[in-house]
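Here is the structure we will look at.
Here the complex is missing one protein chain, while the rest keep their positions.
On to chain A.
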Amino acid sequence: MAAADSPSATLRRRDLCSRGIRLAGKMRSDVIDLLDTYVERQGLDASASVAVVEGVPAAAVEHWDEQSGTQRLLENLAAYRTFRTLLAQMLEEQREQLGEADAGLGRALAAVLLQVSAFAYHLEELLRLESRGAPSEEEAGPPQPLHLGLFERKLRGLGVLRELAQWAVRSARDLRQLAKPSLGSSSALSTAESP
């Protein structure tokens, strides 16, 4: 891990973290706007409680402050890769359901999907810098079919976007931790290896 600790690597990490924090901030802002649009266009109640949604990565974490840098990056990357799949699925469903009738929602979904993909790539860069390399993605086959009715799908979509908004907040915090000079991600390698 010597390369990861070199001054240039430290500067590069800090630069990537700063940019990542800005990306996460923009993504969060856009997801919140998307949430408003989604709730309105799908005829949902903004205060509707959504139970824990299967297959959606939960941002909630215990002992967050004790996580190593690598663990943070790996958890973030796994989450955003999953969101990429989930958002692509939502986009497809939305096109089938509403067609061209709601191009605005489709465009907003597509824009957020793009940011999620970009952020995932950014995380891969950070992992490469740690000489860890990004774990290979699990088979990128079609997402598992969900046998949900229309209303359940809408609620699931709400759950996905809410959790994504929360992840965007967490990611900014994770990257700030990573950027701290005293904590390099090379310290305390996590035992949580890639899936």
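As a working rule, contacts are C-beta pairs under 8 Å (C-beta built on N, C-alpha and C of every residue); 3 or more make two chains touch, one makes a residue touch a chain; residues count from 1.
Simple rule for what comes next: contacts and distances are computed from a predicted model.
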Record lookup, UniProt, unshown chain, options "Prolactin", "Sorting nexin-2", "Ciliary neurotrophic factor receptor subunit alpha" or "Myotubularin phosphatase domain-containing protein" -> protein name "Ciliary neurotrophic factor receptor subunit alpha"
Out of A:Glu93, A:Glu130 or A:Glu163, the sole contact with the unshown chain comes from A:Glu163
Determine which one of A:Ala9, A:Val31 or A:Ala59 touches the chain that has been left out. A:Ala59
For review purposes, identify every residue of chain A that touches the missing chain, sorted by number. 25, 28, 49, 52, 58-62, 64-65, 162-163, 166-167, 169-170, 172-173, 176-177, 180
